[in-house]
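Worksheet: one structure, shown below.
Yeah, one chain of the complex is gone here, protein chain that is, but the others are all in their spots.
Order of writing sets the chain letters: A and B. Residues in each chain are counted from 1.
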Amino acid sequence: MSTKQNTLPIPSTHQIIKDLYPICRSITGDGLRATLEYVQKYIGIEITEVLSGTAVFDWTVPDEWNIRDGFICNDKGDRIVDFRESNLHVVNYSEPIRGSFSLDELRPHLHTIPDQPDAIPYVTSYYKQTWGFCLSHNLLKSLEDGQYTVEIDSSLEPGSLSYGELLVPGKTDQEILVSCHCCHPSLANDNLSGIAVAMHLARHLSNQENRFSYRFIFAPGTIGAIAWLAENEDVLPQIAGGLTLANLGDSGHFNYKRSRQHDSLIDNVVSLALNDSGHRYGIRNFSPYGYDERQYCSPGIDLPVGSFTRSIHGTFSEYHTSRDNLDFVNQESLKESFALLQRVVDILEHNSVFENLNPKCEPQLGKRGLYSTTGGFAATPDYSIALLWVLNYSDGTQSLMDISVRSGIAFDTIVQAANRLRDARLIEEKTDWLAGENEV
Amino acid sequence: MSTKQNTLPIPSTHQIIKDLYPICRSITGDGLRATLEYVQKYIGIEITEVLSGTAVFDWTVPDEWNIRDGFICNDKGDRIVDFRESNLHVVNYSEPIRGSFSLDELRPHLHTIPDQPDAIPYVTSYYKQTWGFCLSHNLLKSLEDGQYTVEIDSSLEPGSLSYGELLVPGKTDQEILVSCHCCHPSLANDNLSGIAVAMHLARHLSNQENRFSYRFIFAPGTIGAIAWLAENEDVLPQIAGGLTLANLGDSGHFNYKRSRQHDSLIDNVVSLALNDSGHRYGIRNFSPYGYDERQYCSPGIDLPVGSFTRSIHGTFSEYHTSRDNLDFVNQESLKESFALLQRVVDILEHNSVFENLNPKCEPQLGKRGLYSTTGGFAATPDYSIALLWVLNYSDGTQSLMDISVRSGIAFDTIVQAANRLRDARLIEEKTDWLAGENEV
Partner (left out) sequence: MSTKQNTLPIPSTHQIIKDLYPICRSITGDGLRATLEYVQKYIGIEITEVLSGTAVFDWTVPDEWNIRDGFICNDKGDRIVDFRESNLHVVNYSEPIRGSFSLDELRPHLHTIPDQPDAIPYVTSYYKQTWGFCLSHNLLKSLEDGQYTVEIDSSLEPGSLSYGELLVPGKTDQEILVSCHCCHPSLANDNLSGIAVAMHLARHLSNQENRFSYRFIFAPGTIGAIAWLAENEDVLPQIAGGLTLANLGDSGHFNYKRSRQHDSLIDNVVSLALNDSGHRYGIRNFSPYGYDERQYCSPGIDLPVGSFTRSIHGTFSEYHTSRDNLDFVNQESLKESFALLQRVVDILEHNSVFENLNPKCEPQLGKRGLYSTTGGFAATPDYSIALLWVLNYSDGTQSLMDISVRSGIAFDTIVQAANRLRDARLIEEKTDWLAGENEV
């Protein structure tokens, strides 16, 4: 399923968001498909189509939705609400409608946010057939009684649901899952930012040799993740950890929600990366509400998948409104998010468990050039102490990550110390430390 | 042993305390017996008599003590200390005495509280034969030298120790023990308040169908609980948890002392009930000093029995003095105590463990009418999130109580969510979740 290396220069994360912003995405349809094709162009994902009506666990893939136009015209023929201006104006998955309505007849189909009178809300109705428009509350208040012409030129017909997938193979078949939803129309932070950062992470991983295999999933929220899980149950035992990515472009600090397993590998790696980063961050326990970790962490799946974001869904006022636009995300935050995920990958790739080959008393480091030969008053640098920590705790049970946390010494220093000790044949890597890890 | 439903209207908790206050109770005798008969009239307990001389574990049931009168007369023939005015005036279990004494001869037999010069202390001497009077320190100071006539018209003769017991049978033979001591004479908070609240709790439970069986013990402190335990060892394996009740009428905040097992079912239930109540409260670890949890939690018995009180024994100045009177307890506090125990029972009765029948990914709640079908900006109410919590953690190991604590969602909301999911056949109750629970 992995595709050959794609070398087309990849746009910046902010540019990717700009490119994808205008497209009207949904959980099925051409907007979703166009988005996946854009991703494919740069990182070579494989696109899968799941036919409408396919049973996926408790769910059924719905009919495919496509929309060409939608508007409300006043009696002068002016489009006062126009899909072409913002695809948020039409309730996502609206059935086709054409007719003339009085304002009072129209009202049950109009959605606004009274608290944010200038914003257009993002509203969906995937599984109950209806139609509707979203508009600013100020506009709604300005509407006069009278007759309005309404049209939604959409279709709801058997078709398919699309998702994209990329496997960046590593030296072992143990996989790290990176998943982001791509069903939201013109919303920049939620979740074009996740798509853009995931694309850069995939490109980054494709350009280096990895120990883990990395599997990227670009799928519509909920039904897309469920469809992927239903069709890939055989893959699940290989998944050593994973992350859902979302809201990575706003100015808020980082937030990590632990997996349901709470202190799995990925939970500890993200926690260490955040701690070492110097950035502000929050770590929360698992809760079964949020992004597709809801599915990955359902009790019968129970993968160690956490959720990595900046601001948390539902907690910022721009969430699911027209204010989550290109101005709400910034290149600085996107870069920081990408750098943090690179760091997560670095730790995953360099963590290991060693065994001290000389466990009775300290070995003589000086004769191996690993230790200052002058003692006494000379201060012992952090690095020499890192050697002692690695030697003492390399008992076959403590990983380098554990040693970093225990000692308070930066992970990279611990890794350097371990590498020098390994080269001096004082410690030896445990080949089977990652449960179930197999060479491919 | 359970008796038929008694429908006699039960007095208020404060009225029960008033009714029982004048009686001179002790660890044996007619005062204790009269108290148990009063309890029997309203909730139908069975009264057991254990003969003096019966060995109960390391102890022997003592001779029965009864008292008719007791006084100290001055040389004018005035009763300056009079049992008829307060039964606290005579040391509980005093042997009979009649004679004339100088003040100095009398002094070793007189007990006062110098710090509380107006209060009469409550003093006992069950296991060492002696006699004595308790009086206010002010009165003692006012006594002039001279000759005093003393009489205690008591008897200490073979008889029996009485205790009362009520089993309110439930659907299972797993029992919750509710125990309160009833050996104190005219002391209102310690422990007529416990007796009164226990009576109301028993009446409340008799009026509803219960899953647990509830066993109420009204027994003299220490020797009574020991006698009951010695004679009922076969019952102990069925006891899933229990509480000793005391000091439930004062104005202090709630205090719970954990059982020796520390985080047993009852410990967690009381903790949740207190937390949800909004009242101030304290929770302490087990200590082997207090009420009859000392016996229930002795290492060879080790039942999960905690102690539920408002103010803690020995920590309020009215404790074991004539100031622990009808004014020291109030109906408001008594009601609150009863309500909290009702809440404990509610949680015990409604807690359960479920298994998700659809554990792979979330089930589609919308098609079952369990979830808002309109997504996007609409805020998701607490109740919908409760459904997700119950689904995710119903893996056969987490109880609804655990899920409430973990999610921070009120227990009742979690129970409602579980009931709706059960009705929708999405989860199924584990029949054997309560270890050793058997249908009767």
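In this section, a residue touches a chain if its C-beta (ideal position, glycine included) is under 8 Å from a C-beta of that chain, and two chains touch if they have at least 3 such contacts.
All values reported here derive from a predicted model rather than from experimental measurement.
Asker: Which residue from B:34, B:47 or B:123 sits in contact with the chain not drawn here?
Answerer: Hidden-chain contact among the options goes to B:123.
Asker: Looking at B:287, B:397 or B:431, which residue reaches the missing chain?
Answerer: That would be B:287, which touches the missing chain.
Asker: Can you work out which residue in B:210, B:298 or B:384 touches the chain that's missing from view?
Answerer: Of the candidates B:210, B:298 or B:384, B:298 is in touch with the missing chain.
Asker: Given the contact definition stated above, which residue among B:59, B:101 or B:433 touches the chain not shown here?
Answerer: B:59
Asker: At which residues does chain B meet the chain that is not included here?
Answerer: 57-59, 92, 111, 113, 121-128, 222, 225-226, 229-230, 260, 285, 287-289, 294-295, 297-301, 314, 319-321
Asker: For chain A, enumerate the residues touching the unshown chain of the complex.
Answerer: Residue positions of chain A that touch the missing chain: 356, 358-364, 366-367, 373-380, 385, 388-389, 391-395, 406-407.
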